[in-house]
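Only one structure is covered here, and it is reproduced in the block below.
As you look at this complex, bear in mind that one protein chain is not there, while each of the others sits in place.
Here is chain A:
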Amino acid sequence: MKLLEFLKRERKKSASVAKERLQIIVAHQRGQRDQPDYMPMLEKELLEVIRRYVQVDQDAINISLDRDNDCSVLELNVTLPRDE
């Protein structure tokens, strides 16, 4: 009986797991869609520069480009580790 329930639950899951994974990856893809081509490279190099001074993780850096009517704003967020 338990085994049957277990099997049933496992079967139900795969399509909804697929949906959740897709929603995340597609949101990420769309975030990159409107970026200029140099953004990934810029992000990588900025990370390298910061790492020369402070050891930060890959995901501690957040970079985005917002376009307004007459100008673009490059926003750079770096989460630095707390001083000891």
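Here is the rule we go by: a residue touches a chain if its C-beta (ideal position, glycine included) is under 8 Å from a C-beta of that chain, and two chains touch if they have at least 3 such contacts; residues count from 1.
Everything that follows uses one rule, which is that contacts and distances are computed from a predicted model.
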| item | value |
| --- | --- |
| Missing subunit (named according to UniProt) among the choices "Dihydroorotase", "Septum site-determining protein MinD", "1,2-phenylacetyl-CoA epoxidase subunit B" or "4-hydroxy-2-oxovalerate aldolase" | "Septum site-determining protein MinD" |
| Option from A:Q23, A:N62 or A:T79 whose C-beta touches the chain left out | A:Q23 |
| Residues belonging to chain A that touch the chain removed from view | 11-16, 18-19, 21-23, 25-26, 29-30, 33 |
